[in-house]
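For subunit A:
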Amino acid sequence: MVPLTWYLILAAALFCVGLYAVLARRNAIAILMGIELMLNAVNINLLAFWRYTDPMVPTGQAFAAFVYAVAAAEVAVGLALIVSIYRNRETVDVDEINLLKW
Partner candidate 1 sequence: MTLQHVLFLVFGAVALGAAIGMVTARRVFHAALWMLLSFFGVAGLYVLLEAPFFAAAQLFVYMGAIGILIIFAIMLTRGMMRQRLPRVNDQWWFAGLLAAVLLGVLAWLIWQGPWPVSAAAVPEGSLHRLGTVLVDPEGYALPFEVASVLLVMSLIGAVTIVRER
Partner candidate 2 sequence: MEFLSRLLTFLSDALVNIGAWFHGLLVGWGLGEPWLTLITGGIGALILAFFPLTVVVFMIWAYRKIAARMQGRLGPNSSGTWAGPYGILQTFADAIKMLVKEDVRPRGVDLVPYNLAPILVVFASMVLWAVVPFGPAVIGTDLSIGIFYVLAFSSAALIVFLMAGWSSNNKYAAVGAFRAVAQLIGYEIPQLLAVLAVVMVAGSLRMQDIVAQQDVAFLFQLPMTALIFFLASMAEINARPFELLEAESELVCGYFIEYGGMKFGMFYLAEFMNSTAVAAIFATLFLGGWRGPWVDQAPILGTVWFLLKMGLMIFLWMLIQITLPRLRIDQMLAFNWKFLVPLALANLCLVGLVNKGITEAFPGGVSAWTRAGLLLVANIVLFLATWAVVAAHERKAQQRRLAWEQAQVEGAEVSA
């Protein structure tokens, strides 16, 4: 069986890559994609802990299912906001969307 630490380190690596995407990219949609990557890493962690710690109790799986629902809800609203901003400002570059009025 693959040791638990491998899964955890892989999830940590995915999380850090997602964090870099959120902090460093200019396109707002790319930032949302980084957030999705971070949520995926969290899901891997949850399921790895469920599998390796106590597979009889379905808490980890239930939690992962809720993370799916929350991720879907958040990406829907986030993308709606981005599309709405694009209609008003003609850009999705987050460095240019830094004034409330103009």
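To be clear about the criterion, a residue touches a chain if its C-beta (ideal position, glycine included) is under 8 Å from a C-beta of that chain, and two chains touch if they have at least 3 such contacts; residues count from 1.
If you want to know what made the cut, all candidates are chains of the complex that A comes from, given by their letters.
This is a predicted model, so every value here is computed, not measured.
S.K.: Touching subunit A in this complex, which is it: 1 or 2?
M.R.: Spelled out: of the options 1 or 2, subunit A touches 1.
S.K.: Of all residues in subunit A, which touch candidate 1 in the complex?
M.R.: Within the complex, subunit A touches candidate 1 at residues 1-2, 4-10, 12-21, 23-27, 29-30, 32-34, 36-37, 40, 43-44, 47-48, 50-56, 58-59, 61-62, 64-66, 68-77, 79-84, 86, 92-95.
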